[in-house]
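Shown here: the complex without one of its protein chains, the others still in place.
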Amino acid sequence: MAAVEPVGSPGGDCGSADVAALIPLVRRIVASRVPDPATADDLVQETLTRVLAAAGRVEPGMLEPYAIVTARNVVTSMWRDQDRQRRHQHRVVDLRPPEAPDEDVLAREDRAAVAEALTRLSDRERATLLAHEVSGQDTRSLAAELGSTAGAVAAQLNRTRARLRVEYLLVSERVEPPTERCRPVLLAISSGDRRRQREVDAARHLLECGLCARLSEPLVGRGRSRDDAVRVAVRTDADVVAARQAAREVATRLGFSTTDVTLIATAVSEITRNIVRFADSGEVVVTELQEPRRGISIVARDAGPGIPDVDQALQDGYSTYHGLGLGLPGARRLMDEFAVVSETGRGTTVTMTKWRGEG
Amino acid sequence: MTRHEDPSATVAPTDVRHELDGEALLPQLVAHLREHRTRLRQEWVGRIQEAHLLQAMTAQEMSAETTLVYDNYVEVLETGSVEALQHYARDLSERIIPRGVETHEVVGIVLLLRDVLARSLFEKYQRDFALLNRVLDAYEPAANRIANTVAVSFVEERERVIRQQQDSIRELSTPVLPVRERLLILPIIGVLDRERARQLTVQLLGGIRTHRAKVVVVDITGVPDVDESVANHLVRTVDASRLMGASVIITGLSPEIAQTLVTIGVDLSKMNTIGDLQGGLEEAERLLGYAVSRDDGNGGP
């Protein structure tokens, strides 16, 4: 996968100004492949550094193509980078068509593989996944349509994504698993389900099966964080109740005591109400945590006016009856970890975590 | 500690030996019991099974334990060292108490062994009545002392285990005690940190509902270092109980500490504090006697 290294005439007058002009293009290429903004930023930086370093060697007209190739290489090398495996997900879940006109064969193959992998899902799985990922329908409204619960839909989506990742890899490698056990093992690894992995004795199979050993590499460490999330769009009063019920459901599934479940639901109620009150809309994302131990994470974000003085709003003694009345100190007492990030005029994100007690 | 005050422990090892007369009966006797070890042990196991003792043990465990007990037993007869047996008895107790073996079973099997061995001695020496008498005179006191030692060690060990369990139970949960209808006592003993306060409160709230309590007496006599944070935990406990319709009386808070708490700014006004448990119970009775009287502050504006 060695990139074509265009070698230009030395001493060209391409300066940093030309490289700066490439930023939007590089951003677009990277963003189309890397959904996580922080990672994308890193990669854009890296790409620009490389381009800048090579700028003197590149022919003036070739700078743009060079940047495109470099950006793609940077992204590809990240994919290979073990440490960044987790951020790999977009390869499978990013169903947006590539935007840059220069996206080449790789992208087309990618899409073909995803399309092929999609056909291997059941109709229902495919429909739900596409509704969620492409149309952006949230788990709660999907649940309402399917006569299920948001938690169950999220769990099903996780399984579907896990399957899709496995099928995608099989399609793109153009292989069929040699044994009956391969798919279950790959699936268990893809979904990050430790119990299932033990049940199918995944570790042993990976020792015996070369194909699975190879395919499992990009799958390891996936199926975490965003995969286990239940999302509730928040707009109205009723959504406050829906958000806390979703949290209640996930917390119960995680084995929290009824007391803790109530504490969590109450905290969610408090922070979700702020979205309805102060911002037009927002969302609450409830995530199961497995590492470093079992717990629940709740992120409530909005694009509202923001909180001018977060420290003040968090101060204990700012009771809910008086003062700012955001209920933040109260909610903080109910949880183990609590963080508020807010920018005036841009919005607020409250992140809170509760860990499961031992035993 | 009590272990060392046990009379059998203070008996000098030579005392056991002293019971046997000087005619070198002891080595003979021990040699006999060693020689017939397998048969005698099996006979003993048979008797244990007949008596339905040690049923919590598997056949393998039984075999292993009886072999050990048998060998120890004979060794004690030989050396006269009760200490070795005591040590073994404690060790045995530690292992089998968790499996629910009862005192009578342990005493039972040791007495059975004593009898099995006595019978075998009888068989061996029955033709010489005088010798038999001397053998039994030597054997019986020693055997009884062994049985005694095992029993005492077992009981002590059992008590220790129970005490330990009680301690850990107390650590884990303080009992919510229903004293009489509608009245609960929650004696808190030990350090009251945030986690424990939460635990106690949750437990108490459940108790209030289960027992339909109207009044709860929380006795904190056993809480060391009642400081601001402890007081704040208690305030929350009181508030939560009130939400479930129960009044809380705190007892065991000394006037000095109460004064100190108020000085550093803890609001004790919501807490009904009474010096001692007796006074607290009387106050509780009074509240319940009026049955319908409410604590103040709930009334008019």
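Odds and ends about this structure:
Think of it as A and B in the order they're written, each chain with its own count starting at 1.
Following the convention adopted for this analysis, contacts are C-beta pairs under 8 Å (C-beta built on N, C-alpha and C of every residue); 3 or more make two chains touch, one makes a residue touch a chain.
Please note the rule applied: contacts and distances are computed from a predicted model.
Within the choices "Menaquinol:cytochrome c reductase iron-sulfur subunit", "RsbT antagonist protein RsbS", "Alpha-D-ribose 1-methylphosphonate 5-phosphate C-P lyase" or "ABC transporter substrate-binding protein", the name that UniProt assigns to the complex's undisplayed chain is "RsbT antagonist protein RsbS".
Within the full complex, the residue among A:P35, A:P177 or A:G330 touching the omitted chain is A:G330. From the options A:L263, A:V284, A:A313 or A:M352, the residue with contact to the unseen chain in the full assembly is A:L263. In the complete assembly, the contact with the undisplayed chain comes from A:R244, out of A:R140, A:R244, A:R301 or A:K354. The missing chain, though absent from the display, is touched by one residue of B:H104, B:R119, B:R180 or B:R236; that residue is B:R236.
By the touch definition given at the top, chain A reaches the unshown chain through residues 236-238, 240-241, 244-245, 248, 258-259, 261-263, 265-266, 269-270, 273, 276, 319-321, 325, 327, 329-331, 333-334. Residues 198, 201-202, 205-206, 208-209, 212, 236, 239-246, 291-294, 296-301 of chain B touch the missing chain (whole complex, contact as defined above).
Criterion: only the chains that are shown with their structure count from here on.
Between the CA-based centres of chain A and chain B the separation comes to 55 Å, rounded to the whole angstrom.
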